[in-house]
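In this view, the complex is presented without one of its protein chains, the others remaining in place.
For chain A:
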Amino acid sequence: MTDAAPTPAIEARGLRKSFGGVEAVAGIDLIVPRGAIFAVLGPNGAGKTTMMRMLATLATPDAGRATIMGHDLSADPQGVRAAIAMTGQFASLDEDLTGRENLVMLSLLWGFGWRGARRRATELLAAFDLADAGGKRVKDYSGGMRRRLDIAASLVVTPGVLFLDEPTTGLDPGARQKVWRIIRGLARSGVTILLTTQYLEEADQLAERIAVIDRGRKIAEGTSRELKAAIGSGMLHLTLADPAVLDQASALLAARLGESVQRSPEGGKLSVPARSSAAAAAALTALSEAGIEVADFSLGSPSLEEVFFALTHDETREATA
């Protein structure tokens, strides 16, 4: 959709869904502009998949409403289905069939004739670097090939919105790069993409906007930069020469900078927000006066991981940018 669009690609208000008394999604609002890559970031069991399944008409919300490409989810589910495609967490392909047959089958279901369906399958196989594997049964595909075929299967008809549920989970780095390139390519051709991920790097790399979800609630939303800015302008990262003094160093830094310290005991690493380089220098001086040797330090913007940690472990912090 290159023309000026009147409605967002996805507009959801107060979506809720419980399973046996447990609220998987506890009231989520979401607005995704057309043509954007939007990432929903959260740990396992945060409600990401449930939310996506509701938006893709696969689960009925208990409360709330949503429109997808202008079609109301509850009043016009077939309209929604015609405007979307979904690639779930588990390859939604027929493993007994070949890659080509899977694509021909889906093309036929969309309404292409025999000739058109075959041509469509050939085009998609070529576009996803699967031309040589088209005649092989999906059972014999590698994880990366399967994922690519699965995404190709979602593009038989170009969707307005493409839902990708953890598109790179379980892939090796090379295969993950390929999927990322596919996602960027699709966004360039105007497809709105909503993806879920538990990889902070993935959201950071791909998405224009990120919603952080934890325990069924949206706890933050913004661009990667906004989210990082929300927990402070700078972050002091330290590696201690002797990990044994981690507690002591951590207490000292917390007192000195008045901020909570994130620690990873494995490598004796500490991260703490620092408002200015002067404050960071003062903290380093305090450490050296206390006889704590620092092996390595840097001052920079926080990683998304640190943002995520701060957001999910400090409920009082509101980081809506």
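The rule we apply is simple: a contact is a pair of C-beta atoms (placed from the backbone, for glycine too) under 8 Å apart; a residue touches a chain by one contact, two chains touch by 3 or more; residues count from 1.
We take it that contacts and distances are computed from a predicted model.
*Asks:* Which of the following is the UniProt-recorded protein name of the chain this complex doesn't show: "Helicase", "Cytochrome c-type biogenesis protein CcmE", "Glycine/D-amino acid oxidase" or "Transport permease protein"?
*Replies:* The UniProt record for the chain left out of view names it "Transport permease protein".
*Asks:* Given that one chain is not shown, which residue among A:L108, A:A286 or A:L299 touches it?
*Replies:* Result: among the candidates, A:L108 touches the missing chain.
*Asks:* Which candidate, A:D29, A:D129 or A:E226, sits in contact with the chain we can't see?
*Replies:* A:D129
*Asks:* Which of these, A:A9, A:I84, A:A121 or A:A310, touches the one chain of the complex that we don't see?
*Replies:* Looking across A:A9, A:I84, A:A121 or A:A310, the contact with the absent chain belongs to A:I84.
*Asks:* Identify the residues of chain A touching the omitted chain, counting contacts across the whole complex.
*Replies:* 53, 56-58, 60, 78-79, 81-82, 84-86, 88-98, 101, 105-106, 108-113, 116, 120, 123-124, 126-129, 137, 151, 153, 155-158, 174, 177-178, 180-186, 188-190, 205-206, 208
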